[in-house]
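Before any comments, here is the structure.
Removed from the display is one protein chain of the complex; every other protein chain stays in position.
And now, subunit A:
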Amino acid sequence: MKILVAVKRVVDYNVKVRVKADGSGVDLANVKMAMNPFCEIAVEEAVRLKEKGIASEVVVVSIGSSAAQEQLRTALALGADRAVLVESNDELGPLAVAKLLKAVVDKEQPQLVILGKQAIDSDNNQTGQMLAALCGFAQGTFASRVEVAGDQLNVTREIDGGLQTVALKLPAIVTTDLRLNEPRYASLPNIMKAKKKPLDVVTPDALGVSTASTVKVLKVEAPAARSAGIKVGSVAELVEKLKNEAKVI
């Protein structure tokens, strides 16, 4: 089967972002960028399915500026076969991204599409579910285990309070949760090889997709800061404060 994996270029998860003084957004100038951690897990899962002989080809796609080629090359170094960049300099919302991915799905005809459950910048947790709806596919979100069984996919999902397993008809959409796998590091020879793997660039216009949005960001501000309290000297003092000062126990 062919697997399509979507990846997003985001601020590296170790970076503490700062809000711009004019409230127009967060300051991304000279900030380290990386592949969204959940997308790394998605790439890893697809590559493992290929190594098991279940997947025949892994195609990785990103939607973003030309700089996102860097993350696509990373995915190629991790084991994806070829890459597609849908190049757009606009800040696209999940619905627009899902529509663009739907156009790529129509073209590539994958049996399985794997995405991260959310991007750590906009924290929307929407794109995979929206893509599933647009394609009319079943969805296995927040996956901690994925197993292909004939023309069916068994997905174990992280839900509030435990785990749920669903059986999905293929083609299907999977979004990854943290425990699905531990992504590998790209080796130097694979990084060199990735430079020669094919990477196509297309535009939203060429895919015939309108990326108009009904959501406008009015402002972005820093959250209310929480100030440090006091240090207590003993457990007895802590219990006393919680009882008599904070009155929470």
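The criterion applied here is as follows: contacts are C-beta pairs under 8 Å (C-beta built on N, C-alpha and C of every residue); 3 or more make two chains touch, one makes a residue touch a chain; residues count from 1.
Here, contacts and distances are computed from a predicted model.
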Taking the list "ABC transporter permease", "RNA polymerase sigma factor", "ATP-binding cassette domain-containing protein" or "Electron transfer flavoprotein subunit alpha", the UniProt entry for the undisplayed chain gives the protein name "Electron transfer flavoprotein subunit alpha"
Given A:Ser88, A:Gln126 or A:Asn181, the residue that touches the chain left out of view is A:Gln126
If I consider the whole complex, including the chain that's not displayed, which of A:Pro189, A:Gly208 or A:Pro223 touches that chain? A:Pro223
The one residue from A:Met1, A:Val19, A:Val148 or A:Val202 touching the chain left out of view is A:Val19
Please pick, from A:Ala34, A:Val58, A:Leu95 or A:Val174, the residue that touches the omitted chain in the full complex. A:Leu95
Extract the touching residues of subunit A with respect to the undisplayed chain. 11, 13, 16-17, 19, 26, 93-95, 98, 120-134, 136-139, 141-142, 144, 154, 157-169, 172, 177-179, 213-223, 226, 228-232, 234-236, 238-239, 241-242, 246, 248-249
